[in-house]
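One protein chain omitted, others in place.
Let's look at chain A:
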Amino acid sequence: MRTQTRFPTGTFRPEPGRGRLLGMLATHTRTEATLTLRNGEQVLLTLLIPLALLVGLSVLKVVPLPEPRVDSVTPRVLALAVMSTTFTGQAIALGFDRRYGVLRRLAATALPRWLLVAGRVLANLLVVAIQLVVLGVVAAALGWSPAASGLGWALVFVVLGGLAFGALGVLLGGALRAEVVLALANTVWFVLLLAGGIVVPLSALPDGLAEVVRLLPSSALAEGLRTALVEGTFPGWEPLAVLVGWTAVAGLLATRTTRLT
């Protein structure tokens, strides 16, 4: 029985319909990117730690690297930044978003499923772009001079690396409990940082280990970026194939294992 006039007749008159696709994509992307940049832990992971490593490794001679140190360090830190955002950050966010029922909430709207994925991918690429600009500016201030001829390939590797780590992040964050995702995503991040060919170059690893590590996406991305930005040449098909391979396998698995809640 209508007892009050808080809702005049016609207030909820049905007028269903799906919003414009571009509007939905833009709003979804903006929301996801804003949430990442607003989250303190995410900013620590995606910006502060890479920045600290960039400055620290360039200035302190703790790891043996070819001179000028900043030129050797920057591609590795960029690889780390891509991995932090698209793998660790995304997996953790996805794990908790599922816990909070966000995916189901959004799946219950007129937002098509592909757009739900596209919005997350775009938001991740947007955050990566911001990281590249910030890290690039700081590296330049430290004297970084990348090979101009390799910038195009570097961009290709950033995108491929982002997709490979993104697919792995969804694979991890889309299937397990939020706390398990949190623990695993941080552990994997730490292991790949130290032993996955990011901070310690492949050439500095023992032979047997190096053969395995070169097939990891972390090493493929770091070596690809190093070749492109230091030597200014095409990094070769192997790292490219490694990244595409991880994207395909993880993506395929993730479409089967990802759950909304």
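Rule of thumb we're sticking to: a residue touches a chain if its C-beta (ideal position, glycine included) is under 8 Å from a C-beta of that chain, and two chains touch if they have at least 3 such contacts; residues count from 1.
Note that contacts and distances are computed from a predicted model.
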item	value
Protein name, per the UniProt record, of whichever chain is missing from view ("Imidazole glycerol phosphate synthase subunit HisF", "NADH-quinone oxidoreductase subunit H", "Monoamine oxidase" or "Spermidine/putrescine ABC transporter ATP-binding protein")	"Spermidine/putrescine ABC transporter ATP-binding protein"
Contact residue for the chain not shown (choose from A:Ala108, A:Leu209 or A:Ala248)	A:Ala108
Residues in chain A touching the chain absent from view	1-4, 6-7, 9-20, 23-24, 27-28, 31, 34-35, 38-39, 96-97, 99-102, 104-112, 260
